[in-house]
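Excluded from the complex is one protein chain; the other protein chains are retained at their positions.
After this line comes subunit A, so read on.
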Amino acid sequence: MPKLIKLAGPTGEQAAQWAENTFVHVADEDAIPEAGDVILSLARFQAEGDTLLSSNSRRVGVRIEPAEEVEALAYDLPRLSVVALAFPKYRDGRAYTSARLLRERLKYEGEVRAVGDVLQEQAGFMVRCGFDAFEPNDGATPEAWTKAANRFRHVYQRAVDARPIAADERAQAQAKEGAL
């Protein structure tokens, strides 16, 4: 089972920590285990998800490939514990858009997990786009992950995280100056 790193703590100053990974990634050709939390492909979920979710108390997640549109999950999101966004290659940047859409447009509050070719160099971008769980495949520790995610003291554009952008910081500084 891949190691899992999750963000914990209030938004903006989250530290990454090891987390127990209770989910099993079930390949399309494999049988779904009798019990336990599972992550299925979108096609598998669309075929068998209803039965799984209604028949027992286990949690279900869906794995979305870069070419698949997260909008396909709009109806099911409230019942999903995890949306796993796949990075077949870390240079494939489509999952960043998927994560933002899940959070900003579909208002998904469950876990958004990065799986596949996941490197600590991407930590900052992933956190900003709304990922909160990671299966790194470069051996990154939570310490390295936290450091990479918080390397920049300032950001220039609004994203999913609530970080003030440079323009906000400047406006605040100006307001403070005006108040003196």
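Operating definition for what follows: a residue touches a chain if its C-beta (ideal position, glycine included) is under 8 Å from a C-beta of that chain, and two chains touch if they have at least 3 such contacts; residues count from 1.
Here, contacts and distances are computed from a predicted model.
Undergrad: What name does the UniProt record list for the absent chain among "Alpha-E domain-containing protein", "Sulfite reductase", "Acetolactate synthase" or "Sulfate transport system permease protein CysT"?
TA: "Sulfite reductase"
Undergrad: Taking the entire complex into account, which one of A:21, A:46, A:97 or A:141 touches the absent chain?
TA: A:97
Undergrad: For subunit A, which residues lie in contact with the unshown chain of the complex?
TA: 66, 69, 90-94, 96-97, 100, 104-105, 119, 121, 124-126, 128-129, 151-159, 166-167, 169-171, 174
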